[in-house]
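In this view, the complex is presented without one of its protein chains, the others remaining in place.
Labels run A and B following the written order; every chain starts at residue 1.
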Amino acid sequence: MEAASIPSGDRSLLERSPLARLPDRALKYGLTILAGLILVLIVYFFVRLFDEARPAFEASGVFGFVFKNDWNPAAEHYYALPLVLGTLLTSGLALLIGVPVAVATAVYLTELCPRRALSPLTILVELLAAVPSVVYGLWGIFFLAPKLQPAEQWFAETFSFVPFVGGGLVTIPNCFVAGLILAIMILPIVSAIAREVMSTVPPDHKEAALGLGATRWEMIRMAVIPYCRSGIVGGAMLGLGRAIGETIAVTIVIGDSPTLAKHLFGQGYTLAAVIANEFGEATGLHRSALFAAALVLFVLTLLVNAIARLIVLRAARGGRTPQATGGAANVGAAAAVGA
Amino acid sequence: MITLHKTAATVLGVAALALGVAACGSSTNTTGTAAASKPASGSSATISGAGSTFAAPVYEQWGSSGSASGVTVNYQAVGSGAGITALEDKTVDFGASDPPLKAEEETALKKIGEPVQIPMFLGAITISYNLPGVKAGLKLEGTTIADIYLGKIKTWNDPAIKALNPGVSLPSTPITVIHRSDSSGTSAGFTGFLAAVDPEWASKVGSGKVVPWPTGTGEKGNAGVAGGVQQTTGAIGYVEQAYALQHNFTTADVKNKAGNFIAPSLASTSAAAEGIVLPANLAFAIKNPSSPQAYPITSQTFVMVYKDMCKAGVPGGKSAAEGVKKFLEYGLGEGQSILSKADYATLPATILAKSKAAVAGLTCEGSPLS
Partner (left out) sequence: MSVPAATPDRLARFAVSKRRRRTDRFARGMLLAATLIALVPLVLIVYYLLKKGLGAWSVNFFTTDPTGSTFFGGSSIGGIKSAILGTIEMVAVASAIAIPIGLGVALWLVEYGRPTWFAHTVRFFVDVLTGVPSIVFGLFIYIALILGTGSSYAGIKGSLALSLLMLPVVIRSAEVILQLVPGALRESALALGAPRWRVIFRVVLPTALTGMLTGVLLAVARAAGETAPLLFTAGHTNKTNFDLSQFMNSLPYQIYNDVTSPTTAVVNRAWGAALTLVTMILILNLIARLVARRTRLA
């Protein structure tokens, strides 16, 4: 059998005809245009919202709006510091509680779970995402919050020396319950993405670690988690986005008090909740202030995302991301440009 | 196989496109004389409305399928303020608001058409409390309630409350104050009353749909406040009358201007509107009524329409204009009998007559509606 001979220096046999190259070009430009359109849409979105928000920024000053503490629609004072802090507090709590549990769940399901239990358990975790947000709020205020109150009371009293925890009235709707409910709500998405990412870890990685004598847990710690770091962060960012923007569930369980949340088990308020609560009846400057609150939310999400990306970048550059096959190279490259 | 997915995707895409084309093609949504709503033979006309959450159940009832009004209503309970905005934007045929139109709202509406405010019915705001062992009818004064909500009165056996209720044994339970966390007309009615009777409240807190509550727990919605009161012993909250009556809440007797302690019944609520002198545009707001049998914390609610709906260009067009008139005629007529069954209070006869006259005066392109 004779191999086809390729005339040296002449690539013409290998080239595709221009017609055959067309689908490639069409796909590339088509998708680029699509991405461009999306960008235009999102920019238009922000511009329009900024337009609506401008009167409020003019009245309170941009800096004042974010950092002064006085949200009083009756007196037309719109300074959103308590809302900003409330948002940060509840989202922070949600991440703190939700992400570790979600990642742990993902690890268990991909690495340790007996095969027969895998499908049903996976579906159960994802079922958490099927519950509508208004149901979370109602379940929270009518079932969870009252049940937690005695424990919260005990906790606040026992640790009353800790500045933020103790020393105040433990109300049934409070910041902690809101953070907890948010943690439950973000769990499915963080877990799902972490799970998908973990299931793509090349078996050689894991077998190498095991072959070297690592225990199951050490293998997970050494081979699985570092490989999935940026993917997990990506999932956590989606969870954070959900936590920051969750409207209805939060407004039902947080007590909606536009004062600086002085302690964990007291009432608070978030930017998203204030929009949901007050938009129906807001006119003029009040309405504009609510749009301004939405814009502050964007900036917040942006900042946290940027920080997270920086962290991933730093970790990848530190060279600790295991380099294996091209797959890991992709991950590394992605992290380097900010996954 | 990929083919299965490509097929599925194509089918979905085509289906969605087809739906979209059918949807947009069938009727324009500007003056959508919705093909769906044109009465064929005896089937009902469809009108749209938005606004007050307080009045929503009544309008939904009057406009329910099979209602004797002959009109179907698509109503969105988005709040009184949003209802007026919706009317201004002409996204609905009528708006519903508890407070009458503010000056700037009236000006905005006048640019489109002459607005007509039609009083429909009344409702009370009860002071509900959860105190086992204390029956309904605890006597409270406006100033006492204000002091409770200001945080000055902290326990149920406070001398101020005891003085008003000599025969009642009050426990030393601390008072858990509950208020609305969302923007609402109920809060406006309640704080309006407190501001009218207590100067300290008026200067410190003021009145409105959203106020800076000095103390207390915020709960979302009427149901939230009601739930909060039920959950906590020693709680006090302001709850809409319909809700309180239907769930047998323990309510307080509040002192009115004439000095009588009145329980929130349908009769005392209706009495609150007696003796009110109506201006020409029928806009009134009940604030600390003077009638001796009146329950003092009472609220009214209006339907706002354009006098000439066709000229103003409401989304439902002429059929909607006719439908709105029919709907209002029913509501002010037969529909009033449903109100008491639902624990809402009727307007006094004089005001009701004026509302009916206003409805009769609605026109379409200049000529009176059928």
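The definition used in the following text is that a residue touches a chain if its C-beta (ideal position, glycine included) is under 8 Å from a C-beta of that chain, and two chains touch if they have at least 3 such contacts.
These numbers were taken from a predicted model, which means no experiment stands behind them.
Among the displayed chains, contact with the absent chain in the complete complex occurs for A, B.
Residue-wise, the contact with the chain that is not shown comes from A:Leu128, picked out of A:Leu128, A:Met222 or A:Leu285.
Only one residue in the set A:Ala56, A:Ala80 or A:Val107 touches the chain that does not appear here, and it is A:Val107. Of the candidate positions A:Val84, A:Val170 or A:Ala192, contact with the hidden chain is made by A:Ala192. Residue-level contact of chain A with the missing chain is found at 16, 20-21, 23-24, 27-28, 30-32, 34-36, 38-39, 42-43, 45, 48-49, 52, 100-102, 104-105, 107-109, 112-113, 121, 123-136, 138-139, 143-144, 184, 187-189, 191-193, 195-197, 199-200, 202, 213, 215-218, 220, 231, 234-235, 237-238, 240-242, 244-248, 271-272, 275-276, 279, 291, 294, 297-298, 300-302, 304-305, 325-327, 329-331, 333-334, 337-339. Seen from chain B, the chain kept out of the figure touches residues 1-2, 4-5, 8-9, 12-13, 15-16, 19-20, 22-24, 26-30, 32, 34-36, 46, 48, 53, 57, 60-61, 63-67, 72-78, 82, 89-92, 221-223, 240, 242-243, 246-247, 313, 315, 338, 341-343.
The criterion applied here is as follows: only the chains that are shown with their structure count from here on.
Chain B has its Cα centroid 38 Å from the Cα centroid of chain A. Of all residues in chain A, only 72-75, 137, 141-142, 146, 171-173, 251-252, 255-258, 267, 276-284 touch chain B in the complex they form. By the touch criterion stated above, chain B contacts chain A in their complex at residues 78-82, 85, 104-105, 181-185, 205-213, 217-220, 224, 227-228, 231-232.
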